[in-house]
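One structure is given here, and the rest of the page talks about it.
Missing here: one protein chain of the complex. Every other protein chain is in place.
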Amino acid sequence: MSRPKVQPPFAPKHLADFPTGTCDVAAHLVETLASWRTATPRVDVNQCTGCLRCYLVCPEGTVSKIENNRVSIDYDFCKGCGICSHECKFDAITMIDGGTA
Amino acid sequence: MSAAATKVFVSGNDAIALGVRLARPHVISAYPITPQTTAVERLSEMVEDGSLKCEYLNVESEHSALSAAMGASAVGARTFTATSSQGLLYMAECLHYASGGRFPVVMMNANRALALPWNIYNDQRDSLSLLDCGWIQIYVEDAQEALDMILQAYAVAEHPRVLTPTMVNIDGFVITHTYELVEVPAQADVDAFLPPFQTTNKMSFEVPTNMGFTATPAHYTEFKYQQHRALLDAAAVATEVDRTFGQRFGRAYGGLLEGYRAADAELLLITLGSVTGTARIVVDQLRANGRKVGLVKLRYLRPFPAKELAALTARAAAVGVLEKNISLGYEGTVFTNVVSALAQAGQNAPALNFVAGLGGRDIAKTDIAAMFDRLAAAALQPPPQRVFFINLGVATDEPDQTA
Partner (left out) sequence: MSPIKPPNAKTLSEREFFFGHKGCAGCGGSLALRLALKVLGERTFTVVPAGCMSAVGFVYPQLAFGTNAIISTFPGTASMLAGVAAGARALGLKDFHTVGFAGDGGTADIGLQALSGAIDRHDRILYICYDNEAYMNTGVQKSGLTPFGARTTTTPAGQHIRGSITQKKNMFEIVAAHGIDYAATASVGYPQDFINKVAKAATVEGTAYIHVFAPCPTGWGCETDLSIELAKEAVDSGLWYLAEFENGEHRLNRDPREFTPVRSYLEKQARFAHLRDEDFAAIERTRDAQWARMRRQWARPTTTAPSAATPATAG
């Protein structure tokens, strides 16, 4: 597993539902961040050469390497910063206005 | 008492170091400050000569001393640090951090006056000004108790129900630099009394964790309540640890507090730390003259032994609190805590606060005898004020505030 899965919301009913001290399991996510996005990257697989620069420079780690050296984007956590599109030398990623591609 | 125990003639700081070595800490981090220095010097020598196998970090400040100890505790290591006075204040941020993070660090604090004016001698305003930082606070009377309470401190701090850092307070110079005959328990007995530290409140490669996180208003209160409960639970744990310690080593200290000739005393003086030794002598002398006086030595200030104290003060006609401390603009912090405990128990005997020994000023036996005289007078006719600066030494415009 290369990325953590989103867990059910934390809904404590009893003090014992809290950890002892400020300590809990790593990579514990209870919410996605898709709602942050005002622009959305769209990957044109025909233009993508698999150079992986977008994968390297994404501050969120939302770009995945998939088969044939192509990339896909995890839209649950992409914030739409546009770095992948700006840094792509092959015009393979276009930013589309709005939260969905 | 163990057959393998040895007797040595050492200073209070030496006794602390001997106790720490017996506790087998993994990491010691410390920064020097008078009068704590000889304790960490002894520990450094023990590391150098191989008799103490641990990582010793010479850090560049007290803040880093406790920060490093917390880091080591966060991977499950047993840790020790030591400080005093200004150094304790410089740690203040980390003190709250350690208790909130539930890192059971054990720390020796050599009680020393606070600047300004600069003063390296003993009083207890350093630790008492930090009574609210979520640590267990222990005060000891002599070098033997200092050594023993280091061992007990680990047993209490690391208890799964407690998991709270613990400060062992030892009066600067009065105990730290005074030589006494001290019994040093055998390592095997200590190992049996104090098993290795086990916790799940740590980072590990088996179960990776994220620690020291943020809690929003939605959850912050629950974490604080949990800490409060742990400190309350520490009272029973500390009492049990002291009892177990007594069974194994032949020395128990009465749990959170000790009454001395208190059962039938009409006038009770409450003390903490080294001055208790002097007060015991005064009580014996006055008792020899037929006066019904007694002592209560507070050993733990947090958790505060309110019920245990009220049980001892129930029959007293007047209660005095002798402390090397003043919460400027009000009264001594120990006094505030004591009066609150008496009020909770529905007791309304007159209570007086004797502020003495600030910045190392001597507290003579005659001073303590005079306190009992004041208590006797107060039992008949409560005075209008209740805070007295002992041995002020000069005239003031407020003569009633002095004694």
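Labels A and B are assigned to the chains in the order they are written; within every chain, residues are numbered from 1.
Keep this in mind: a contact is a pair of C-beta atoms (placed from the backbone, for glycine too) under 8 Å apart; a residue touches a chain by one contact, two chains touch by 3 or more.
All values reported here derive from a predicted model rather than from experimental measurement.
In the complete assembly, the contact with the undisplayed chain comes from A:L56, out of A:L15, A:L56 or A:I96.
When the full complex is taken into account, the listed residue touching the unshown chain is B:T216, out of B:S51, B:T216 or B:N348.
Of the listed residues B:L22, B:A39, B:C54 or B:V283, the one in contact with the hidden chain in the full complex is B:C54.
Within the complete assembly, B:H26 is the residue of B:H26, B:H177, B:R261 or B:R291 that touches the hidden chain.
One of B:M203, B:A236 or B:A379 touches the chain omitted from the figure, and that residue is B:M203. Which of B:A77, B:A279 or B:L301 touches the hidden chain is settled by the complete complex: it is B:A77. For chain B, the residues touching the chain absent from view are 26-27, 29, 54-55, 57-61, 63-65, 67-77, 79, 93-94, 97, 203-205, 208-216, 219. Where chain A meets the omitted chain, the residues involved are 1-4, 6, 10, 22, 24-33, 36, 51-53, 55-61, 64-65, 69, 77, 79-83, 85-87, 95.
We adopt the following convention: only the chains that are shown with their structure count from here on.
Across the interface of their complex, chain B is touched by residues 12, 15, 18-28 of chain A. Contact residues of chain B toward chain A in the complex are 100-103, 163, 200-202, 207-213, 215, 219, 222-223, 225-226, 229.
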